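Selected chains only, in their assembly positions.
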Amino acid sequence: MAVMEATLPRRLITTPVAGPTIALVLASLFFALNSPQFLTGSNFSLIIQQVMVVGTLAIGQTLIILTAGIDLACGAIMAFGGIVMTKLAVDSGLPPLLAVAAGLAVCAGFGLVNGLLVMKISLPPFIVTLGMLNVVFALTHIYSNEQTITDLPPLLTFLGQTFQIGQTNVTYGSLLTILLFLLFAYLLGSTAWGRHVYALGNSPEVARLTGIRTRRLTVGVYTLAGLVYGIAALLLVSRTGVGDPQAGQTDNLDSITAVVLGGTSLFGGRGLVIGTLVGALIVGVFRNGLQLMGVPSIYQTLITGVLVILAVAVDQLSRRRNR
Amino acid sequence: GGGGGTQTATTTPKVGLITKTETNPFFVKMKEGAQKSAQANGLELMSAAGKFDGDNASQITAIENMVAAGVKGILITPSDTKAIVPAIKKARDAGVLVIALDTPTDPQDATDALFATDNFKAGELIGQYAKAAMAGKPAKIATLDLAPGVTVGQLRHDGFLKGFGVPAGDPSVVCSQDTQGDQSKGQTAMENCLQKAPDINLVYTINEPAAMGAYTALKAKGREKDVLIVSVDGGCTGVKAVQSGQIAATSQQYPLKMAEDGVKAVADFAKTGKKASGYTDTGVTLITDKSVTGVEAKDTAFGLANCWG
Amino acid sequence: MTTPVLQARNLVKRYGHVTALDGADFDLMPGEVLAVIGDNGAGKTSLIKALTGALEPDSGEIILDGKPVRFRSPIDARRHGIETVYQDLAVAASLDIATNMFLGREVRKPGILGSVFRMLDKKHMREESAKHMASLKIGLRSLTQPVESLSGGQRQGVAVARAVAWATHVVVMDEPTAALGVKESGQVLDMIRRVRDGGTPVVLISHNMPHVFEIADRIHVQRLGRRVAQIKPGDHSMAEVVAIMTGALQVSEGKAVVADKGAAEAIGLS
């Protein structure tokens, strides 16, 4: 019996990231033709800075969606994490490193709670995180007392600093985001843990019977996602230079948008984290490009909506043809 | 319905405060002021807020519930200046004193009284200031606005243009973006504006968080020294930013005073049955350490002494 | 007397009002193919799930090679070399064949790549899978295609191949041929024979009496959550076995006794 590998061109077509990538390239081309400022290194650096927070959130979101879950609370958790870091560092005078660690731990903690509720009582993730969204939102405002926290120690804003690549200033935060994407692409694609996440998303029962510790894995995925939200919180804090209780309110759905645009299936078990990066960039490129063209913000919302539907529709239709 | 206000004979009279959101220091301060004043005047304070700026439905629900709870008076910062009017009318018909704080209803006489900043004037002041500070340099203006359809934002924006002496749609305004008064959205908006028109030299911002976002974006480009940022609010964080030169000038408003005066008016009504009326301008002061001739201003020492948040 | 490889005594498992296992016993002898038969709902699946760690019985004992064991999860059972093809729940649809073959026991690259970076040795796993599939004569175009693109028979083949590849002690199969055609069923029966001939005992749940009589060395008859008989195919006719299964006959001291006269007559016995 001959074992053949799928040929490269075939794999390119069948990979779920092909569609989004083509969309990204086309959009970039369009804006490059319509706005002279678009196709510059500094503008790309900017776009990455602008999507890095949502993009990082969307890494955690991807993990959860791959297990056939969903997280409506990721932005809220991030906001809380940001307040914890900055408030502890500024108001309580904790050493910055400790404050950051505490913020990360709190985010991971919320992830853990989500995971336990999903796993122990087998509640639908949609409901758990819908409830959590309200809870964490309220806690953020109660804990922060609505105060924006300023005058942050340098460690908390370090990721907002830049270094030069050629002519272009790049923030350390952008670099960290890219590295995180690569890390998770590796973990999902080349380790046993990654395989197990996909298997879990395909069918928890099959995964369990195969000997995968699905309960531990589920809780682990949610906790890890929480930790990633914590990193997003640090990125947010270092980008804006403040701890802002109002942050992240639109990021819950925006992160899902990025994952979906990136070709990952909401039913779990199918998709790539690199697709999520592409998805986040698509949104960022459109928002930036339209703004450079002088299109009012409300049209950006309109176009994002059309884009979400279109991207998935084209993907669906092309798959149908390929069958 | 009706007669809700009559069944409170045995208990302390109640006053309600309804703010636009609960997620803005401005309103937190306002609530604190109201709380203190309520205690001082022997009232019990009930508070409520919308879920987001512009959330009319929640404010209506809050009015109804407060009337049901038997409040004597309601202080409200209307999220939607027109949309809230019918609900206010019902409350007033039930004998409740309704006072608008911060933002007038449309029409203004839909409430018994109004204690507020003149938001148009607040914008005008920083517009005039900017005009003088630019000293004839050709201006390239970015406006970082609030959100579609919220009157305070519109009034400040219009006042700014009037004060600066340019008509709406003037080509010197090279970039306009909504920021929801949010710092990170303000930053993104400014970054993109700079990308579009790198030679922007004047930034109008709806409030100080947006101004700080703009500053962060300018600093990243090394432009923070040669761009003038003007803003509105006068929160303590904002005044400190004026002091350190991040913001050139801001129009300070006085939410504590709005709240105190409002509660006081309700207390009077409870005692004497006399209703407050008309518009009380709670004042607005231009705060800057680099004053210009022709525009009256106070320095940041004054600003810090009178700031909120 | 030889020690049974796998035994159970008095297993009980309740789901609310339903008693799936009601004091079930079980004995698997070395090197045999043991068929487990019984009506729908007799508790066959529950029994083998309990034996393979997929469910924890409420009470009762499981004995492996004469020693009591307790399996808290399928992993525990696998560690003891017990491999199972579960009814309807065989493979992860979007993953490829090689990944499915190694799911839960992935092989890492040698050296630091594997130990520190935990990198999978995909090539190795693919080659191993290809070998196993070939040795079971399962023809496939590509090992990198997701199993959802396979036919039902091929999918079942992957599941069986995986169990056979890893089992060192016992292979358990819950209706592995239910959805399969005659040819594919024949292949699976062949595999079962090959495994047995290699020395590993096999537990086979099946509703297909001809298959059972063709391949089983012994038959465990499950009824209402219990083992009601253990018989040799040669000692009884197919009709008798069916009668035992449905309760028309009872077995006492190895001999069939009519329990339900009407029923026995209806099926042409007595």
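The chains carry the letters A, B and C, assigned in the order they are written, with residues numbered from 1 in each.
Note that contacts are C-beta pairs under 8 Å (C-beta built on N, C-alpha and C of every residue); 3 or more make two chains touch, one makes a residue touch a chain.
Owing to the predicted nature of the structure, the values given are computational and were not obtained by experimental measurement.
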item	value
Stoichiometric formula of the complex, labels as displayed	A x2, B x1, C x2
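Just so we're on the same page, only the chains that are shown with their structure count from here on.
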item	value
Remotest chain, chain B as reference, centres from CA atoms	C
Central subunit by CA centre of mass proxy	A
Distance from the mean Cα position of chain C to that of chain A, given in whole angstrom	43
Chain A-chain B separation of Cα centroids, rounded to whole Å	34
Residues of chain C whose C-beta touches two or more other chains	none
Residues of chain B whose C-beta touches two or more other chains	none
Residues of chain B defined as touching chain A within the complex	22-25, 27-28, 52, 148, 175-178, 182-184, 187-189, 191-193, 195-196, 198, 209, 212-213, 216, 220, 237, 240, 309
Of chain C, residues touching chain A in the complex	54, 73-75, 78, 84, 86, 89-95, 99, 103-106, 108, 118-120, 122, 126, 130, 133-134, 137-145
Residues on chain A engaged by chain C in the complex (per definition of touch)	1, 3-6, 190-193, 195-196, 198-199, 201-203, 205-213, 269-270
